[in-house]
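The other protein chains are all here in position, but one chain of the complex has been omitted.
Labels for the chains are A and B, by order of writing; each one numbers its residues from 1.
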Amino acid sequence: MDHRPQAWGRPRDDVYGAYDASYLHSNTPKTATQSPVVTGTSVVGLKFADGVVIAADNLASYGSLARFTDVKRLRVFLDSSVVGFGGDVSDMQYLDRHLNELAIDEAYDHLTPDSSASKTASLNAANLYKYLQKLMYARRNDFDPLWNQILVAGLDGAQKPFLGSVDLRGTSFTSPSLATGYGAMLAQPIMRRVAATEEDAARLTREQAVDVVKECMKVLFYRDARSLDRYSIAVVTKDGIELKEDEQLEKQSWAFAERIRGYGTQTV
Amino acid sequence: MFRNNYDNDSVTFSPQGRIFQVEYAAEAVKQGSVVVGIASKTHAVLVAIKRNAEELSSYQKKLFPIDEHVGIAIAGLTSDARVLSNFMKQQCLGHRLTFGRNMPVRSLVDMIGSKAQINTQHYGKRPYGVGLLVAGVDESGPHLFEFQPSGMTEEMVAFAIGARSQMARTYLEKNLAAFAACGREELVRHGLKALKESLVQDKELTVENTSVAIVGLGKDKDGNPKPEPFKVFDGQDVNAWIESVADDKEAAAAEGAEEGMDVDG
C-alpha cells in the first residue's frame, strides 16, 4: 500500500493504466485567419452638418458567389454610434458579439442611482473608434488579424459629427468622407466632390448627404461585381439613429450598358 | 485575562459576525490627520491637514493627483496609499490609451474597491490601512467618493475622514444644502471651515499645514467641455484662502451682515 499523501485518491496506474494527458496539448498548430472567406464589400460614410450617413449593401459573397443576400453589415452601438463592416463576415460577427459585451458593461457602469442609464456618460463614436483600433492592432501583432475594414460613424465628445476607419492592421484615420474596398476607388471621388474638406461637409444638409451616399451605392452596384441592389443605410445625429436595413436601389439606369460591348444582347 | 481569538486574520468571522482585522484597518484611517472633500455642480475640492512627525521634519503630503481629472486625499498609512495611487494612475493611463477619454470616476473607484475587498477575504493578506477621498470630474460632472479599507466605496456630496473628522462632518451636514450651488472659491472656504472644526485646541490652519486641491468642469478655447485639471495648492498658494476663513474675518463678516456692513472703527 502506498501511503504517500500525493497518491491519495488517485487511480492506480497498474489498475487503470497511466493517465492519458495527450488531450491537454493539442497537436494541431495554432490557427489564424490567413485570408477572408465569406466577405462583404464596400462600406461608405459621409459627414454632414449635424451628423453622419453610412451605408453598406446586404450581400455576403463566397468568392465570386453571391452567397448570402440578406446580411446586415451596419451595427448600432449604444444607440449612439453605427459601425459598418467590410471584409470577412465571420470576423464581423465575432466583433459584433464583442461589441455587445462592451456595450452591456458600459451600460452597467453608467447606471445612475435612480437606475436609469445616463446618456451623457458613455462611450461615444470617437471612443469606440479608438477602442477598435487598439483591438485590431493587438490582433495584427499576434498575427491573428480580424480581416475587416471598419467604419465608425457617430458623434465625438464635443457632439460634433465623427467618421473614422480602422483596418485589419490597425491603421486608422478620419476624414469628411470614407469608403472601404472598391468604395475607396469608386465612391470616394463622388463624395469628395461635395465634401472635399471638413468645412464643405459641415455645409451639407442631411438630404444632400443621403442623396450622395445613395448615388454612391448605385455606382458601386453598377461597377462592383460583388455588390447588391439591396442595402442598409443609417443616419446618425444628436437625436439618435435612423437605420433602414432593407433599402432597394432606386432609379437605376442601364442605358449606358447599351453602348458597352459585353453587356446585354449583342447586336454586332 | 481576555484575549480576542478572532482577530488573527481577515478570513475569520467572530461569533458576533465581525471581522476584526478589517475593523482595525478602519482604525488606522482614524489615526491619519483629517481630510475633507466637497463636491458642487461644477467643482470638487479636497482640503487636508498635513502633519509633521516632529518639529524638525517636513510635513507629510496628503493630496495626490492621479490623472488630469482625478485626485485623492488620504488618511492612514501613506505607503499603502501610494500602492493604490500608482494602481489608479495606471488604470487611468490604460483607459485613456484604449478609449481616448478620461476614465469615469465611478469605474475607477469601483476598481480600487474590488482590489481592497480581495485583501479582506484571502488568508495571509492584510487590508489596506488607508481611507481615501476621491475627487474627480467626468462626462457626468464632478464627483466625490469615499473609500474604506473594507473595500466599501460610496459617492458623497461632502465628507471627512481621519482623526477627529466627526466635527468636520457635523459642519458639512449643517451646510449641506449650500454646496451644490457653490463656486470654486466658496467650496474651498467651506472645506477649510470644516477642517477648522476638526483641529485640536489652539492649533490653527497655516500655510505649512494646509493643502487644497481643486478639480472642476471647464471649457477649452473652442468652448468644448474640458476639465479644469486636478491641481494641488500648498504653501503660499493657500494663504489667501486661509486668511479668508480666519476667525476675526468671519466674526467681522457676521457682524457686518447683521449691522448692514456698517462697522465703525
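As a convention for this text, contacts are C-beta pairs under 8 Å (C-beta built on N, C-alpha and C of every residue); 3 or more make two chains touch, one makes a residue touch a chain.
Here, contacts and distances are computed from a predicted model.
Missing chain, UniProt name, options "RuvB-like helicase", "18S rRNA (Guanine-N(7))-methyltransferase", "Proteasome subunit beta type-6" or "Ras-related protein Rab-4": which is it?
From the choices "RuvB-like helicase", "18S rRNA (Guanine-N(7))-methyltransferase", "Proteasome subunit beta type-6" or "Ras-related protein Rab-4", the unshown chain carries the UniProt name "Proteasome subunit beta type-6".
Quick one: which shown chains sit in contact with the chain that's not drawn?
A, B
Of B:E68, B:E155, B:E186 or B:D237, which one is in contact with the hidden chain?
Of all options in B:E68, B:E155, B:E186 or B:D237, contact with the hidden chain holds for B:E68.
Sort through A:Q6, A:S22, A:S35 or A:Q248 and give me the one touching the missing partner chain.
Of the candidates A:Q6, A:S22, A:S35 or A:Q248, A:S35 is in touch with the missing chain.
Which one touches the absent chain: A:G45, A:G87, A:P145 or A:P161?
From the options A:G45, A:G87, A:P145 or A:P161, the contact with the absent chain belongs to A:P145.
With the missing chain put back, one of A:A7, A:L65, A:I104 or A:M185 would touch it. Which one?
A:M185
Go through chain A and note every residue touching the omitted chain.
32-35, 133, 137, 140-141, 143, 145, 165, 169-175, 184-185, 188, 196-198
What does the interface between chain B and the hidden chain look like in terms of residue numbers?
Chain B touches the chain not shown through residues 65, 68, 89, 93, 96-97, 102, 220, 226, 229.
In this text, only the chains that are shown with their structure count from here on.
Could you put a whole-Å number on the gap between the CA centroids of chain A and chain B?
45
Show which residues of chain A lie in contact with chain B when the two form their complex.
These residues of chain A touch chain B: 109-110, 112-113, 118, 120-123, 126-127, 130-131, 134, 157-158.
Spell out the residues on chain B that touch chain A in their complex, using ranges where they run on.
My answer: residues 97-101, 104, 106-107, 110, 138-140, 155, 222, 224-225.
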